[in-house]
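Of the protein chains in this complex, all but one are displayed in their positions.
Going by the order they are written in, the chains are A and B; count residues from 1 in each one.
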Amino acid sequence: METYQIYSLTSAILFIIGIGGIFMARHFIKKIIATVIMGGGVFLSFVSFAQRDAITFADPVPHALVITGIVVAVASAALALALARRIYQLTGEETFTNDK
Amino acid sequence: MIHLPSSPFPALLVGLPILMATLSLFFRPGGKAAVGLMGSILTAGLALIAFVEVTQRGTVIHILGGWEPPLGILLRMDSLAAVFIGMTAIVGVFISLYAWGYFRAQETSAEGLPLFWPLWLFLWAGLNGLFLSNDLFNLFVTIEVIGISAVSLAVLTGKTPALFAGLRYLLAAITGSMAYLFGVSLLYGSTGTLDLGLLGEVLEPGPTTSFSLLVITLGLMIKMAGFPFHFWLPPAHSSAPAPVSALLSALVVKGAFYILLRLWMEVFGVSLTYAAGQLIGLAGAIAVIWGSWQALIQTSFKLIVAHSSVAQLGYLLMVFPLLILAPGVSADSADWLSPAWTAGIYQVIAHAFAKASFFLSAGLIIMALGHDRIESLRDLVGNMRITALAIGIAGVSLIGLPPSGGFMAKWMLLKGIFLSGQWWWAPVVLMGSLLTAGYVFMLLRLAFAPAREMNTFRPVPKSLEIIALMLALGSFLIVFPADSLIQFLESSGVFGSGIESIIEGGVYGND
Partner (left out) sequence: MSILIDILLAIIMVYLAIQCLLTPRLIQSVFLFFAFGLGLALAWVRLGAIDVAITEAAIAAGFLGVLFLDALKSFAPKVSVKQDNLEDIYKLPRRNIKSLILPRVILVLGLALFLFIALEAVWMIPDGGGLTASAEALLPQSGVEHPVTAVLLNFRAYDTWLEIGVILLGLLGVFVAGGIKLYKKPGASKPDPMLRQVILFVTPVLFLFGAFLLYIGKTGPGGAFQAAVLWGAIGILLHLGGKPIFAMIPRWLFHLILTMGLGFFLVLGFLLIADGRTLFEYPPAYAGLLILIIETLGAISIAAALTAIYANLNQMEEETNEVEPTT
């Protein structure tokens, strides 16, 4: 087994854990963390393929895509966090259970 | 593709709205609105010039940075992209004019409202970028621009239900775009390119391709609120301010549909089976019935309209099974492809006009009554004649009665269904129209009913009513240039194409 395969398999596992977390976790913060874990899985798969395709250096395109992706994911997570905190501030709710 | 004529318009169509959005940040609330409205008008004007350019020169491209794919990114404006950009421009500029008057008429209770303008211009840039993009990863960035600005717009009022709906929307959007990106990663890993054109040439069928198809389709289905991922749409669209609801329903969900259509037709041909088409069609059919039924039993106007969006988007998914040909049928002999494509495009455009008009009317009703419970719509005709007329006209287009754009869409869909022999979809189309007629006539019956008690309709600006009416009329006017529009679309290469599906293979792929 190649090094990149260890990480690309891990990436699929993390991706699924993230999806599971988004659906099953109840607290807003945990749902948001789950999206970041899901994203981490996606980015890991990009970078593992970059390592596979290395010649003199690793494939720079996936690295650049991942840097872009991480920043985009962080911006979304920050917005989600702002919404979650505002909801808690106004209603004291931390989950969607009583969302009407 | 690289030998196609180059044009600066694709880059300007993305750059100009962002430039105006950035500029508007420097102004105080009143100035923000002025700069924002000016930005909208300029962007719409630019879009129309670009549209004309495409009609004359054919597909134009813009090679960003001068780096050709696969290393660089290519913007491509073919006739399909031009039609979507043109639709966004026309609907967008009407909604902008409405928003200008609407936010001025509101008491400035919510502090965030002036931020509508920069957010909307960013959204517009994202939509234009999406329609023009020819690169898988760049599409991800544009859907994130659209997603973040759409969610921010949806929570503009800062009220609790909007916040709940917004968070749900955002979580769904992030999940969808990450699923999409995982598919992109696998496609890049297996082909070494992100360019749609090159991908379509080199992609080989296999388990990796099938899985990418699955996650990308699921991700985009979440984004376009396809059944069973429609749960986030009704609360998010109904709790936003009226111009925002109109933008979200008329334009934003169409972005994900556009990518799905492009990818299925241009990239995933090798991996699609007949069964995959049937499955996505089934999701659409359920959405048509379920969404229309839900709309029928709602008691607030905006919720009716929002559930109706779920149903109308279902029709778009029902186009896919017609484009995937049964094994043994060749694309040349399939005479239903053109009607099916026409149905898809007309459904997109007619729904954009009619739904924008509906939500703008809803905003006026809330302005007049202070709420949108439908029992108070009694004697709407006596008090707000133009709005009642707009609701009636837009409703006729939603039902699909002649001679509206909605009729064109549903008629062509039925034609495609019967020509292709997939008759089992026909009852769904008819049933959907019947249910739609149910809730539209319920609204109209109330509008004509005499008032029971004294309903106090506060006066609303006439100009806003006229904008809603013009959008409703637009959903009829689009029928007239139908012939030349179809002819124009046929120059795009993708329009009218079908996928000759592979014979062996299961539901989700051919491994």
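The rule is simple: a contact is a pair of C-beta atoms (placed from the backbone, for glycine too) under 8 Å apart; a residue touches a chain by one contact, two chains touch by 3 or more.
Just so it is clear, the model here is predicted, and its values are computed rather than measured.
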Touching the absent chain when the full complex is considered, from B:Val52, B:Leu71, B:Ile297 or B:Leu434: B:Leu71
Of B:Phe211, B:Tyr315 or B:Trp425, the one touching the omitted chain in the full complex: B:Phe211
Interface with the undisplayed chain - residues on chain A: 1, 3-21, 23-27, 29-30, 32-34, 36-37, 40, 43-45, 47-68, 70-79, 81-86, 88-92, 94-95
Positions on chain B where the hidden chain makes contact: 6, 8, 11-12, 15, 18-19, 22, 25-26, 62-67, 70-73, 109-112, 115, 118-119, 122, 125, 129, 137-138, 141-142, 144-145, 148-149, 151-152, 155-156, 158-160, 163, 166, 186, 188-193, 204, 206-208, 210-212, 214, 511
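As a convention for this text, only the chains that are shown with their structure count from here on.
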Centre distance in Å when chain A and chain B are each reduced to the mean of their C-alpha atoms: 27
In the complex with chain A, residue positions of chain B that touch it: 71, 137, 140-141, 144, 147-148, 151-152, 155, 158, 160-161, 163-164, 166-168, 170-171, 173-175, 178-179, 181-182, 185-186, 188-189, 192, 194
Chain A - residues contacting chain B, complex: 8, 15, 18-19, 22, 28, 31-32, 35, 38-39, 41-42, 45-46, 49, 52-53, 61-62, 65, 68-69, 72-73, 75-77, 79-80, 83-84, 86-87, 90-91, 93, 96, 99-100
